[in-house]
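Apart from one protein chain that is not included, each protein chain of the complex appears where it belongs.
Chains here go by letter, A, B and C, matching the order in which they are written, and residues are numbered from 1 within each.
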Amino acid sequence: MKKVETRAVNIGNVVVGGSQFVVIAGPCSIESRDQFLNTAMHVKKMGATILRGGMFKMRTHSETFQGLKTAAAPLVQEIKQLTGMPFVSEITDPRQIDFLHDFVDAFQVGSRNMYNYELLKELGKTKKPVLLKRAFSAFVDEWIGASEYIASGGNENIIMCERGIRSFDKVTRNILDLSSAAIVQMETPFPVLIDPSHATGRPDLIPAMSRAAVAVGADGIMIEVHPEPKEALSDGFQALTFEAFSSLMDQINPFVSAAGKTL
Amino acid sequence: MKKVETRAVNIGNVVVGGSQFVVIAGPCSIESRDQFLNTAMHVKKMGATILRGGMFKMRTHSETFQGLKTAAAPLVQEIKQLTGMPFVSEITDPRQIDFLHDFVDAFQVGSRNMYNYELLKELGKTKKPVLLKRAFSAFVDEWIGASEYIASGGNENIIMCERGIRSFDKVTRNILDLSSAAIVQMETPFPVLIDPSHATGRPDLIPAMSRAAVAVGADGIMIEVHPEPKEALSDGFQALTFEAFSSLMDQINPFVSAAGKTL
Amino acid sequence: MKKVETRAVNIGNVVVGGSQFVVIAGPCSIESRDQFLNTAMHVKKMGATILRGGMFKMRTHSETFQGLKTAAAPLVQEIKQLTGMPFVSEITDPRQIDFLHDFVDAFQVGSRNMYNYELLKELGKTKKPVLLKRAFSAFVDEWIGASEYIASGGNENIIMCERGIRSFDKVTRNILDLSSAAIVQMETPFPVLIDPSHATGRPDLIPAMSRAAVAVGADGIMIEVHPEPKEALSDGFQALTFEAFSSLMDQINPFVSAAGKTL
Partner (left out) sequence: MKKVETRAVNIGNVVVGGSQFVVIAGPCSIESRDQFLNTAMHVKKMGATILRGGMFKMRTHSETFQGLKTAAAPLVQEIKQLTGMPFVSEITDPRQIDFLHDFVDAFQVGSRNMYNYELLKELGKTKKPVLLKRAFSAFVDEWIGASEYIASGGNENIIMCERGIRSFDKVTRNILDLSSAAIVQMETPFPVLIDPSHATGRPDLIPAMSRAAVAVGADGIMIEVHPEPKEALSDGFQALTFEAFSSLMDQINPFVSAAGKTL
């Protein structure tokens, strides 16, 4: 039923949308050298190939922790070098492009900014990959529409990321809409990732939903990991411990093979 | 993370909740001998082990086709004998128990009746397995609560079935909530099935969501199949053709192995 | 824009759908003679003209209070006589019709049973008014479809009741969908009531939503009142105290006049 051929996108030296099932992992927010380095080393050892970490955080209330912002830059550069991993981080304002462009291997557009078309248009003028998360209750048509705002500027290095949508049942933080991933793969040339951390908000469900993400045909997953989830400055409740992340990698392994891919 | 041990339930000679990934298949409504027999023979040949077919149909409008009702009984009995497959059909009224009890191997409670506690209490007095679908927008807690109405009567032969919940995006008929299946497996002893036909309403998405159902750890799937979907008297738009059903079985096969199960 | 003329329905001596804005009030569940009588006397004094009170309660979990059931009958008959008010109560099983028919002036079909078509068909064979609540996430088309199951049996004494639908924000119990009331008034001949108690689940919002119900053009409201909400055996959190109910009646009064109706 696949209609449109997926065009792979390179994040640093990692090909997203090819025969590798890509695991992006790291903390929600970069908090300190130790926290970020230890997390990076662990997820790399376990098979993650791209590092994530928030510098500019979008938070519901203005008085909560908003990220280390530009102060995180030296840390990021050091740890990229130490690990050799490409790095993805969220951009929240067109005026951050110049600053982030030098050391970010892909711009992440968070759910809150999927409709920020002015930001998308500016990212369309760069050549850097853009990881475009679906908004909290975006129609699939709107999510695809948002990708057009980037592509129309000339940048087709787009990776779509489904991260759960709002629903009536608060037993999970959101509802993971895996069918949307399948639709986007049929209707666009862009690789699709799944973020089970935000989708469920529950570490006990992340492995099951990650296995499902593999089986549905997604090109990878994006996972929040923290050395001490209870001490995290943002979204700690949904972060996996190192041990839980190791178990997750073990669990997805046979399904990645069944999908004809490698980790 | 599994908290509660799953207790297998037998539907006829088929064990649901054990090492077999169970495929229940058949038409939405039983329409004629040819339609039902041909469908049954095909799905059996391809590996389905339980037959489904609606006799009493719940339809939004009273003037649409409501099923063959009691007139379907001789057909069902003949085709059960010809195929040797156990048979599941929907019950919509406590007063149908006596009639259905003789030839149905499991009572299906549809989404519209999940909250019909008087029906559930009556089914709790039987020993026959009950396949309990989640209502269109039931909280997981309500779905589990509904199972308690059956179990409190003494019948613990309960199988839960997630069939998609209502959401804002009509690109699919419903949103398949796979995390609910994982939660029910953790919190109850009941096996859990997935119905990707109702969840998506789209044949082009059913294979992907069936693969995901396997990987999330569900105990089986329930699929609508019709010899000529466009001619179906109910829900034809979501029925698989014989060919599409064969392809579906091929597609789930490696994932069933990856899950350590058999078909 | 009104397309279909509303046909008034009589509940006892009260005309629903005419020039009177009807207030139905009473406790969620009938718990005792004192509780029910005191509530009835108070709501009557303040201008309510129809009494409500649950005998058969639908509860999420089977072990919670399920109503006094048939034991409430003598109480109801006594208090109907003392107050002279017609009485509405919920029916949850077709087999309750004979019992309830004698002393109930209208059958209420709760949200959980809107899709219970076998029950609706049986109610269609009576001549008693049916107050049909919208299910938790019923499409307006399904709600109207449910009314057809009653009407097709010959009973057109139908009153529709919007009671809030499920949504993503738990700041209220449900979201009151007033536009659905306006649509049902345009598309069917049935009067429409609003239940702001279930819609909001918050006494502090019930007056504002009741005023809005008047202004949107609804034919009445249905309000839960309890002498001691904190002691209630069901849904006490959303019940109004006597004092709050009095204030509510004062608040809707000028809007009822603005709508060209009387209380």
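To be clear about the criterion, contacts are C-beta pairs under 8 Å (C-beta built on N, C-alpha and C of every residue); 3 or more make two chains touch, one makes a residue touch a chain.
Quick caveat: nothing in here was measured; it's all calculated off a predicted structure.
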item	value
Of C:Lys44, C:Arg112, C:Arg211 or C:His226, the residue in touch with the unshown chain	C:Arg211
On subunit A, residues whose C-beta touches the chain left out of the figure	58, 60-63, 92-95, 111-113, 115-118, 135-139, 141-142, 145, 148-149, 152, 166
Residues from subunit C at the interface with the omitted partner, ascending	1, 137, 139-141, 165, 167-169, 171-172, 175-180, 182-183, 186, 199-200, 202, 204-205, 207-209, 211-217, 254-255, 257-259
Interface residues of subunit B (partner: the chain not displayed)	137, 166-168, 170
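FYI, only the chains that are shown with their structure count from here on.
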item	value
Chain-chain pair with the highest tally of contacting C-beta pairs	A-B
Intercentroid distance (Cα basis), subunit C paired with subunit B, Å	35
Separation of subunit A from subunit C, taking each centre as the mean of its C-alpha atoms, in whole Å	48
Residue numbers of subunit B (touch at least two other chains)	137, 141
